[in-house]
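To start, the structure under review is shown below, and the notes come after it.
The excerpt is restricted to a subset of chains, each kept in its original location.
Chain IDs A, B, C and D follow the sequence of writing; residue 1 opens each chain.
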């Protein structure tokens, strides 16, 4: 039971359950690290990015993790601030289909023409899918995009497993294990980098930058710890996914760790560094913004500079105590 | 032969808690017009429903003709207090339903229905729906619906109870005319003592619940002796001393029943 | 009652509401445009949907698709619901057998059927119709049954007294007798068909107002959400008016028009 | 129409219906015509239900999910009743209010409760307000409509009798309109409870941390069809229980108000 200690500052943190990048929130809670930096963290979860971002507008949470598409959407709609990268999920946003069809389709992608593509439109999976089609020389209008929630896609793939679907992890593993599907093409295969975003409600970022920095520090610390203690981290991931209702297999969890790079403090600073023009993250999110403008989700892509803000990461680096806390388990430093 | 006979009939409702009729013996001769009067709730309607075949006696037998009543049927036509016309059928459709159920050929049916419409004086209203008719006209249609079946027996449960006083009088006079032209065995239930005396050959008076037969008053002999038939208007008949006398007799008999009641 | 006064007040109210909307979402209004769209936003969104299209189709296509889905769902619901209601109304045995199952299935919301609908019927119209069906057939059953029960006993006895055979009894006594209530049920079924549309079109729709609403929700596009809602309201009201017309044509014999829903 | 059945016979027939339903389900599931992931048999669902009573899935056991669903439900439902019934009565009494509210209401009632999800999230977030708004939008129309109808259909003689006795307006509403409309109001509360409960799954799309609806969505993405069906059964069962409770209330009120 969380002893409501004196002097803790309340903070509300949002994420989507059973997603890899939310693991640090859970680890930190289990380890009691929130309290160590003086935070009393409560969690709100959402099944998808859109309601999550909408709820930020209503002030339902302060800091959170989300996909890059909702992050850009939130930025475009009301200035949601991106303060860091949760992970690189380029390999786990993928097109999948029945295992025995994969080889043939990879050889001759034009066979996809006219087929249905079940995915959650305007999502990172959509972004990866369009890049895959482009890589194969297909236009997005060559396939029929059917919009479904991830859970519905799984049901539909079970009912008719010859469809091509666009999903993200851990649903990729569910499909592999339960519907005999295989990855046809991931974002990484198509050269589309899909970062996950650590985001903050703009008003909160303005009023409590120190708290945002503390959250970032806790988040980094947890990733560092997970890398240093793979076995324990594996078990915790399993427990965390189960809380969200996903019964992940051991191999699925191994894949999660293998396929999804995470970034320590120095890497975060490097990826967000604008010393020599737009940063790497600016570029990735910029492309995603352009994609969203193209499909009509937003009228125009917002300028990355207007919502990607590395000052909080720099605050972590500048505060020796906080930096030490964030990087205690890092082996790279 | 279409007499009605109640043979030691008792009837209870709801697992015997409510005893509606207690050992009723009553015979209505062929072509006789019998009226039943009695306090409210004494079992008049129950008698009629037993004869119609909507209910069955707890003990005893109800015979129509010489057969025991087993189910409702067009040989025992019922005229209900609230008319019970089908609101979604026109006058003609209401009247002809019974004939259609008998699979009478269309042409013959048409003729019979038109005769009936004529009889009740509703020419010109053949295509009207019940709600477009006054209460009196509706009740005439209900009577025609019963008459057209040419039933052995007519069962009428306060058929004029829902009509206003003036219309009721007109209907009573018409019923008398009809009954003279085309006599039937009739079981007629009413609260109106005048009505009973004016219409019936005999008037049966029932006791309070559980209903028993208290007394049967013979009207016919007096009517014929005093020549009521000379008058076609009800108020003329009602002014006759013989009428007033009979009526007051029945009134008194009923009042005795009443005084004990918790009203 | 004077219809003129009523509609005048109705129009005035709606007018005032639009005005209030203008003021509330205006430059220094109470509601920030992020939370509720301004009239201008809505107009832009409406124009976009009509001309350029939104969600891979223009508004006309969305509306037509939804009308088709509502019509099919409604027809299937009625075709199953009314006979079932007649059966449960006329036969106490059928009612006793079916009622517990009906009671158990009834409270399950249409959204909860989506997983099974997809598993059983895939992503075609059938699955969507099934979702609508589960919401829309209930009022038809209940009201038909209640309608049969509400037929006055003397009418039933009159039919028996006239020796009416069973088939004719159902056709000419039970159905017309229950008709006003059946129509109430139809009206509620129609309304349920519309309100279930959003759920039904979660089942992989390519077009439709529910699809548009779902997309607009994903895109956090308040203007478009409002456009979708307004369309649903308009076409819901129109189809109900149409049904009312059919009802008035059919029930010519009903004296007092029970106050319509 | 064929007359009432005695309770014992009714019960037997009802059981026969249920047995038939579950039997058919079991038969289809066992026949292998549809895969287990599509239609698990009733036994498997029952087993899963028992398991979920004490093991946690998607952040809680079934009773925990149900408890949080019911909590949200009661808040939204009570609000709908507390606003809808008085407003309906007032509309039934005051023509002007009726004329003002009715057109708005007529336009809004075709919009599904779950269509309010985005606005609910934008306005009230996800704490309590959002889901409550959605349940409210499901339960409110019948509460309002039935109170309104009930008040409008009060026999004018009662109102005239009250006026003739010099009854002031507040007393007329409380002591004449309200009791006269009570059967209709209770029927509305019943329908409203059903619709509100149904809207719950929609509500739980945005509050994804607990609730039966959330449990079902999570189970669906894990292809745990048995769990999905446990969710359906739980929702159905609780719905029946709510309905039975309100029906009992209805019956009591009917008994009390039954006219000669």
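The rule is short, and it goes like this: contacts are C-beta pairs under 8 Å (C-beta built on N, C-alpha and C of every residue); 3 or more make two chains touch, one makes a residue touch a chain.
Just so it is clear, the model here is predicted, and its values are computed rather than measured.
If you count every protein chain in this structure file, you get A x1, B x2, C x1, D x1.
To be clear about the criterion, only the chains that are shown with their structure count from here on.
Of the two interfaces, A-D and A-C, the higher number of touching C-beta pairs belongs to A-D. Using CA-based centroids throughout, the chain positioned farthest away from subunit C is B. For this pair, subunit A with subunit C, the centres built from the Cα atoms lie 39 Å apart. In terms of their C-alpha centroids, the spacing between subunit A and subunit B amounts to 86 Å. Centre-to-centre, using mean CA coordinates, subunit B is 49 Å away from subunit C. For subunit B, no residue reaches two or more other chains under the stated contact definition.
Those residues of subunit D in touch with two or more other chains are numbered 37-38, 117-118, 122-123, 205, 220.
Inter-chain contacts occur between A-C, A-D, B-C, C-D.
Residues of subunit A touching subunit C in their complex: 48, 50-51, 53-54, 57-58, 73-74, 77-78, 116, 118, 120-122, 144-149, 151-152, 155-156, 158-160, 296-298.
Within the complex, the subunit A residues that touch subunit D are 16-18, 43-47, 50-51, 54-55, 57-61, 149-152, 154-155, 158-159, 171, 174, 178-179, 242-247.
Contact residues of subunit C toward subunit D in the complex are 5-6, 9-11, 13-14, 17, 34-36, 89-93, 96-101, 103-113, 115-116, 119-120, 135, 148-149, 151, 156, 174, 191, 194-199, 213, 216-217, 220, 222, 225, 228-229, 232-233, 235-237, 240, 259, 261.
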